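With one protein chain removed, the remaining protein chains of the complex are shown where they sit.
So, subunit A:
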């Protein structure tokens, strides 16, 4: 019975199906594509898209959770308050300083580390494995390690390098310690991205340059760096945006005291400690704008290619 039904259906169905197969398949592909992406899109829209619009709205209101009945729409008043506040600008300069110094140092250190990981003749596995430890370790854990290392009496660095001084209680030394902690933690990530770029440098090219009498430094600047340029720019973009949102290290090392707050730290303090949603949201929006400007500068001025983009397969 069932056998008869099967053949019955199959016979007449075949010829028209063959014709419609392409467009039918195309439509099925589109449907499947959207269906597969739907959960990711929905979550990102609900937990990132909607809140960012909502924070724009919150930033236009006077909204202090300590005085909820005084909530009202105030237009751009919060922006005036924040942008004319010296604490905000101090936090902005601290953030920019930490970002610029740490990314610059990381580029140099990361390049050295990448060359070592890429070229080492012995123990490549050990080097790569230990390099991943700073990358993977919980930032708060690393920050505590640095904090105790610099704590007078307790720490090995405080007693040797700092001569027993409480370095974390003074603004400039504290910022330096925070920057060092940031550099230690994120250089390996930079190095891994650069190493991926190094792998693209053809060995033949290096050999040819060596034959033509190029010194090691010339081979590095004239051959390797130009080939690696896209990887370098991507690594710089990633790390700059990441450094700009510095929070964990600062929270543990100084808690933003002595004017060492970053913009993220200041926003956190206004929001969670001060419960001022209006001002907190305004700062959130401003940080978002700052990050957008950094990304724009990288992409437009330096021509950083969007990593992982659709172009990947085609180039």
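Worth pointing out:
FYI, contacts are C-beta pairs under 8 Å (C-beta built on N, C-alpha and C of every residue); 3 or more make two chains touch, one makes a residue touch a chain; residues count from 1.
Note that contacts and distances are computed from a predicted model.
Its record in UniProt calls the unshown chain "Carbohydrate ABC transporter membrane protein 2 (CUT1 family)", which is the match among "Carbohydrate ABC transporter membrane protein 2 (CUT1 family)", "Sortase (Surface protein transpeptidase)", "Probable glycine dehydrogenase (decarboxylating) subunit 1" or "Lysine 5,6-aminomutase subunit alpha". Of the candidate positions A:130, A:169, A:221 or A:257, contact with the hidden chain is made by A:130.
Touch with the hidden chain on the side of subunit A covers residues 26, 28-30, 32-34, 36-37, 39-41, 43-44, 47-48, 50-52, 54-55, 58, 113, 116-117, 119-123, 125-142, 144-146, 148-149, 153-156, 158-159, 184, 188-189, 192-193, 195-197, 199-200, 203, 206-207, 210, 216, 230-231, 234-235, 241, 244-245, 247-248, 251-252, 263-264, 267-268, 271-272, 277, 280-281, 283-285, 287-288, 291, 295, 305-313, 315.
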